[in-house]
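Questions regarding the structure given below will be posed in turn.
Of the protein chains in this complex, all but one are displayed in their positions.
Up next is chain A:
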Amino acid sequence: MDGVFLQSGTPTGTANATANATANASAGGPIATLPETISGVLGLSGTLGDVVGGLLGAFLIANIMLGMTALAGPWAKRKITAAFTDRIAVNRIGPFGLLIIVADAVRLLSKELIVPEGVDRPAWDLAPIILPFSALLGFAVIPLGSGLQLADPETGIVFAFAAASIASLSLVMAGYASNNKYSLLGALRSIAQNLAYEIPLVVTAASVIIFAGTFQTSEIVAAQTETLVSLGGVSIPSWYAFVNPFAFVLFVAANLAEIGRNPFDIPEAPTEIVAGYQTEYSSVYFVLFYLGEFIHIFLGGALIAVLFLGGPAGPVLPGFVWMIIKMWAFFLFTQWARSAVPRVRIDQLIEMGWKGMLVLSFANLVLTAILVGVIA
C-alpha cells in the first residue's frame, strides 16, 4: 500500500510509466489542455483564443467519439455478437464488411421520419438531441491521453457523473412523449434503474476519491502512476483497480446499469417491451438514440479507465491508444455480457440496487476510509 500515499499534484516520474504518462504526471503545474494547445498553435490569446480553441478542440473530441461510435455500432457490435453466437455477420461490403458503416449511415439517415399520432411534439423532438448531448458533455473532462483533454476543472469527475445522468431525462422525455404504452413503460423502468444504481455508482467513485484526494481527472490519473509493487523488475502501477478490486467490480456492475446494458438493459428490453422508449422513433431520431447510447458506453468505459485503470497510462504505446484500448475493452465487456448474461427483472433490479449494491458500496466506502485512516 506504500505506493498510494501520493499527495495530489506531487510530481512523479516512475520508471514504468510511458513517456506520455510521465509527461502528464510530472508537468508539475496545470497540464496544457487541448484548447490551450490549439489556441497556442494558432497564436490566439484571451477570450477569442479560448472560444476558438474550445470550439475546435470540442469538434475534434466529438468527432473522435462519433468515429468510435460509427465503428462500434454498425460493425463491431455485429461482429462481436456474431463471434459469440458462432456466426459470421457483415462481410459483404468492403474489407471485413467495414464499409457497412457507410451503407448503414446513409440507409438510416435517408429513412422516412414517421411521426406517430398524438406525440408530445417539442419533447418528442428534443429527446434524441439530449441523449448524445449528455454523453458528449461528459467527455469534456476525460483525459484521453496525449494532451487530448478538453478541460480540467477542479470538479472534473463530479461533472462527468452529472453530465452522464442527464441521459435519463432524455429517456423519460422520449418515453412519455411517444404516446406509446411500451415507451411509457420503458421510461418508467429507466427511472427506476437510475434510482437503483446512481447512488452505488457515485458512492463507489467516492471511495476512489479518498485515495486520490481530488476531483480533477488529470490528478486522479496522475495519482495512479505511482508504483504499487515491483515484481521482478516490472513495477505495477497503483491503479485503483489493483488497490481496491472490490470497488472496481462494484463500479463496473453499477456502470453497466447506469448505461443500460445487459444484464441491465431493462429500459429497452426488446423481448418484453419492443424497444422501450425508442419504439416510436425512426430515421435520424433513431440514429441519434443509437449514437447517444454508444457514446454512453464509451463514456462509461472512460470513467472506469480514469477512476480505476490509470486513465491513459500504459507501457510502450502512446496514452491516447491506451485510453482507446481501455474504452474498447469495456465495450467488448458490455457486448460479452449481452451475449452471456440474461436480463434481470425490474423488481429484481430495485432489490439488487437497494439491498445489495447500496449496502456493499457503503461498506466499501467505510472500509476504505478506515483502512486509509489506520494505515496513514
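In this section, a residue touches a chain if its C-beta (ideal position, glycine included) is under 8 Å from a C-beta of that chain, and two chains touch if they have at least 3 such contacts; residues count from 1.
Keep this in mind: contacts and distances are computed from a predicted model.
Colleague: The chain that is not shown, which UniProt protein name from "Nitrogen fixation protein NifU", "Archaeosine biosynthesis radical SAM protein RaSEA", "NADH-quinone oxidoreductase subunit A" or "UBA/THIF-type NAD/FAD binding protein" does it carry?
Modeller: "NADH-quinone oxidoreductase subunit A"
Colleague: Which residue, A:43, A:342 or A:373, contacts the hidden chain when the whole complex is considered?
Modeller: With A:43, A:342 or A:373 as choices, the missing chain is touched by A:373.
Colleague: Going by the contact rule already stated, which one of A:35, A:237 or A:260 would touch the omitted chain in the full complex?
Modeller: Considering the complete complex, A:35 is the one touching the chain left out.
Colleague: One chain isn't shown here. Among A:215, A:248 or A:298, which residue touches it?
Modeller: Only one of A:215, A:248 or A:298 touches the chain omitted from view, namely A:215.
Colleague: Among A:148, A:188, A:228 or A:241, which residue is in contact with the omitted chain in the full complex?
Modeller: A:188
Colleague: What residues on chain A make contact with the chain left out of this view?
Modeller: Residue positions of chain A that touch the missing chain: 7-8, 33-36, 47, 50-51, 53-55, 57-59, 61-62, 66, 106, 109-118, 120, 128-129, 132-137, 139-141, 150-153, 158-159, 176, 178-184, 188, 191-192, 195-196, 198-199, 202-203, 206-207, 209-211, 213-215, 274, 279-280, 283-284, 287-288, 291, 346-347, 350-351, 354-355, 358-359, 362, 365-366, 369-370, 372-374, 376.
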